[in-house]
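The complex appears here without one of its protein chains, the remainder shown in place.
Letters A and B name the chains as they come in the text, with residue numbers starting at 1 for each one.
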Amino acid sequence: MNYINSDLKVVGTRPVRPDGVDKVTGRAVFSADTRASGMLWGKILRSPHAHARIVSIDTSKAEALKGVYAVITSADFPNIASEEAFVGEGPMNFRDLSCNIMARGKVLYEGHALAAVAAVTPAVAEQALALIAVQYDVLPHVIDVDDAMKDGAPVLHDDMFTAGVNPKPTKASNIAKVVTFKKGDIDAGFAEAEVIFEDSYTTKPVHQAYIEPHACLANYNADGQVTIHASSQGHFMVRAYTAKLLGLDMANIRVNPAEIGGGFGGKTLIYLEPVAVALSRKAGKPVKMQMSREDVFRGSGPTSGASVTVKLGAKKDGTIVAAQQVLKFQAGAFAGSPIGPGCMCGFAMYDIPNVDVLGYDVVSNRPKVAAYRAPGAPISSFAVECAVDDLARKLGMDPLVLREKNAVVNGSKTHYGVSHTNIGFTQVLAATRAHPHWKAPLAEGHGRGLAVGFWFNIGGESSATVHINEDGTVMVATGSPDIGGSRASMGMMTAEVLGVPVSKVRTIVADTASIGFTFLTGGSRVTFATGMAVTQAAEKVVEQLKARAAQTWDIPVDAVEWQDGKAVPAGTNAGAFEPLDLAAIAAKQGRTGGPINAEVSVNAQGAGAGFGAHICDVAVDKETGKVEIVRYTAIQDVGKAIHPSYVEGQIQGGAVQGIGWALSEEYIYNDKGQMDNPGFLDYRCPVASDLPMIEAVLVEVPNPRHPFGARGVGEVPIVPPMAAISNAIKGAIGLRMPDLPMSPPKVRAAIDAAG
Amino acid sequence: MSKSHVTTTINGEAAEFLCETQQTMLDVLRDVVGLTGSKEGCASGDCGACSILVDGTLVCSCLMLGVEAEGKSITTIEGIAQGDQLHPIQQKFLEHAALQCGFCTPGLIVATKALLDENPNPTEIEARYWLAGNLCRCTGYDKVIRAVMDAAAVMRGETV
Partner (left out) sequence: MPKVVLASGSASLALTGGVTEFEVEATNFRRLILELEKCFPGLGTQVEESMAVAIDGEIYQDAYGAVLRPGSEIVLIPKIGGG
């Protein structure tokens, strides 16, 4: 059924979330809050070198220390074959994942795990780590993406031959893959152009910086049954990868989803769980592990840093006729940056006849990148949206007019071959033009920037159950970790379908043994895909409720309708019966056929792409180079906001992560290839005093593939901020800042250089 | 290694615990006393997720030793609500959807309590600077600040 044009009572309202009280009172149980009887503490030894051969690891002294129960290295893990799997941002190789969580033969970045211990206290575990003697043969390292691509650069993997070039190279290199997308005739396009603009841009790796460090509690029983408590974006993912990396049967692994303290893509893969299980197996006791913040920075995430060039050609009237982009993405120590979506997203907002995009996936001695909100798109769009703005200046056009003129509409064919369907970009641009912020006079010395952004959003596999309790209240269970309020939205959709108040519906996140497979919480998919499963399960329950009422009244089931939470006779011919509400039917469910419930599993397709436009005003302190965000407005097509507050929250949070990426966040390396700022003091995330209110404007163009019209919202908002801010800075001081972050020293240097 | 005996008050109740001298108050709360509402986000005093009140003063419990609790009065997130009655700050965080993952929330609520105890009528700027020691990665702080300002108004008796 479709509720897009229905009169909705619950969906679109703002009830208090069902897990809210636990979270404001400190009672919510996150991964690090769990304990087990007889538990040990696990700790990981990490490489101090950016690149080195492991000559030997002597664990004997650590093993001999009182209170140490297990010490493991890669020798305790199966040496698994190369096999591609699909992780958050794209294909990932299980052999690489195994070598990433426990180095085999070589360490490839500072912070790379190479041994682990389990001991009675964290302090004893730390002492044991210090007793592990590792002999390294230190190798030359490479950090920067352009350096890593050069001939003669230290090669990380001697079996890496660039994929995507013909013929296959004979020499190993750090370029894992080359990707190209072509549309039309790029040379003819530039020949036709009357105005050409070209520039180069760089971005730094930034960490997802979820406040909760990775943590887990694992128990390997003598009979081979494993229990894991872990915070992740997908407990089925934790089960699958742990099974794979340790060669265990999935039926022997039960993963309980702890509350998750932020992920943003960074918890779509695993680091600790197989290590904790291996330690537990060796020690014969449960093992708890948690990363320090330093471990999180050095050993997990971040997203790619990149080097990008953009060339645009346009007619004098502003029609863009040619667009070219070259993107070089850092993958970290193993192949697999989000180069594919990076190549696809930059020009996805524009209808351009001739496009040529070339992307490189490049390894270097950094932690392997993990997905981060709309992986690849923010980097690509930063470059494109700066270039589009400068093209507008060169053309003497208003930047919004230029974007309106070239914007994609339904049916526009992108350079990656897909035609946009059911998109709301036109409506987003109209809302931008109409917004008071766009029309507001600009204060003296301030600059205003605009940028737009796109993300695909995904669907995929989800399972949900709806149970009717004996008193007519309702339980909903799904397999999707609740990372930002999804219990609320799942409960609201159920309540809407059943016609009951949301307070009568309680939603839980079920463990891997208690519900059907559910793909991880990522790709902005939960409200869409899991929401679809929940809605269908609730509809199946309604069918049963109608059948039970029909039985009670002894009339045909098609003579019963479900209205406002009650079974009613369908018209006067059906007979005159008092309506039966959920509680009345539930009270007799035993007599009418047994418990009323439904489980639905879907593989949801047609997620519905998202578009956003951000307007940003800045003030630049010319003395210090500090950029202050004065006003910020984020406009986005959200399809249908199930719980508008949490939709706004996604947009505000995404925009602020983008502001951090733009102005202050970066990995800083010394000449030994070691990260110099692995803490929140020096890795500078935005804090409350850095920011104004972030106005989120919800544009609702329903996605016809979702019962309520929802489309993903969590990722789009991190795409526009970097360019919006760079464009605003250009407006304020007349200078283009093409390199992120646009931190005070860089802005000041640019002002000085300009005289 | 002999442990130290500490006599203190936690959330209004007399409390005693044994701890190692190098153990932080955060580790003592979480691993010895069993109050896990205070969170470890950084263990270096930068994120504020472990915020507690010590004799009414806002402290990162990861930067305080357990033995320093001797003779003090400690308030953690578990002590903010009165029985089943949520504190207005907690209520406003819920109403304004000022949390997403909820991991930084205990620290933010304790820090807000300290702010409003000291300054019942803060400006938005004052609230933003006071809470600058509490990192939140999900919300962008917009709804957090709205919740704080609204809670302050309620506590002053201006609105409900």
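Everything below uses one rule, namely that a contact is a pair of C-beta atoms (placed from the backbone, for glycine too) under 8 Å apart; a residue touches a chain by one contact, two chains touch by 3 or more.
Remember, predicted model here, so these are calculated numbers, not experimental data.
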(message) I'd like to know which visible chains would be in contact with the absent chain if the whole complex were considered.
(response) A
(request) Tell me which residue among A:P375, A:P399 or A:G565 touches the hidden chain in the full complex. (result) A:P375
(message) One chain isn't shown here. Among A:F30, A:F77, A:F236 or A:F456, which residue touches it?
(response) A:F456
(message) In the whole complex, not just what's shown, which of A:S98, A:N406, A:T432 or A:S524 touches the removed chain?
(response) A:S524
(message) So one chain is hidden, and I want to know which residue out of A:T421, A:N469, A:T552 or A:N677 touches that hidden chain in the complete assembly.
(response) A:T421
(message) For subunit A, which positions touch the chain that isn't shown here?
(response) 84, 86-91, 163-164, 166, 168, 177-182, 208, 263-266, 268, 338, 340-341, 343-344, 371-375, 411, 415-421, 455-460, 522-525, 603, 605-607, 712, 714-715
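What we mean here is this: only the chains that are shown with their structure count from here on.
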(message) Under the definition above, what is the set of subunit A residues touching subunit B in their complex?
(response) 14, 16-17, 19-30, 32-33, 123, 208-213, 259-264, 290, 292-293, 483-485, 643, 645-646, 648-650, 652-657, 679-681, 685-691, 693-694, 696
(message) Under the definition above, what is the set of subunit B residues touching subunit A in their complex?
(response) 20, 22, 30, 35-44, 46-47, 49, 76-78, 80-81, 86, 90, 93-97, 99-106, 109, 125, 127-129, 131-146
